[in-house]
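This is the structure I have questions about; it appears just below.
Shown here is a partial selection of chains from the complex, left in place.
By letter and in written order, the chains are A and B; residue numbering begins at 1 in each of them.
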């Protein structure tokens, strides 16, 4: 059995970070209001471009206020989407961290259970629709046909 | 090339429905406020038990008021979860019908785009976390350890 390890690469510690990576680490701590940089980000830092692209996208979408932008979704809804996607994909790291985020936002067991039950339901109906190859008959309205 | 078809089985038409299936068809029309029974339900009706189990679950979770229950999530959030799961699974029928439901609830292109962008983002981060096998370091708090 292998020893416990954090990832398939050695994450970049906060002490080792320099330049662009150090700047992003500081931005993560500040934007998320945490006092350490989660191992997810320290793993991406093994390729600084990757770290920058993913952080820029996540910061803009999940912390819009930090970029001067306005979201049409409240923080709880955004984190619920994160948990719904992560549960559907079975991502252990992401389920844990986004459930933690929902807890910080005050979500209780009862409401989390409702989220999960709905996630489970649509995973069931999705596979039924695919398993029978059911063709769409309820379509969203379009304002007008695209001429392209 | 095959002729156009609705599913791998012949869906049960509203005219053909009798007994339990006819009752559920009426309940679907009434609960959803639609004037036809979508082909998804008419396909499940080829096995009435299946129709009943799935409709009971969906009605309770997505139309709680129709069962006398109270949801801690608003209808828009519930449909956003449906779209997030269906997009992640790539289910054509479900993406179409739940986007249609979100339209009925007044969701505009801009907000749908934000939902989709977040769905896309977490599909990306989920696969990065898995692709590096990153071990969870941010965990949701537990009130106390389970003694089981």
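Keep in mind that, in the parts below, a residue touches a chain if its C-beta (ideal position, glycine included) is under 8 Å from a C-beta of that chain, and two chains touch if they have at least 3 such contacts.
Computed from a predicted model, the values in this text were never measured in an experiment.
Peer 1: Copy number for the full complex, please, knowing 2 are shown in place.
Peer 2: 6
One rule holds in what follows: only the chains that are shown with their structure count from here on.
Peer 1: Degrees of rotation, nearest 5, to put the Cα trace of chain A on chain B?
Peer 2: C-alpha superposition angle, chain A on chain B: 180 degrees.
Peer 1: Quick check: how many Å separate the C-alpha centres of chain A and chain B?
Peer 2: 20
Peer 1: Which stretch or stretches of chain B touch chain A in the complex?
Peer 2: Chain B residues touching chain A: 4-9, 38-40, 43-44, 50, 54, 57-58, 61-62, 71-73, 77-78, 80-82, 84-86, 88-89, 91-94, 96-100, 102-103, 110-111, 114-115, 117-119, 121-130, 132-141.
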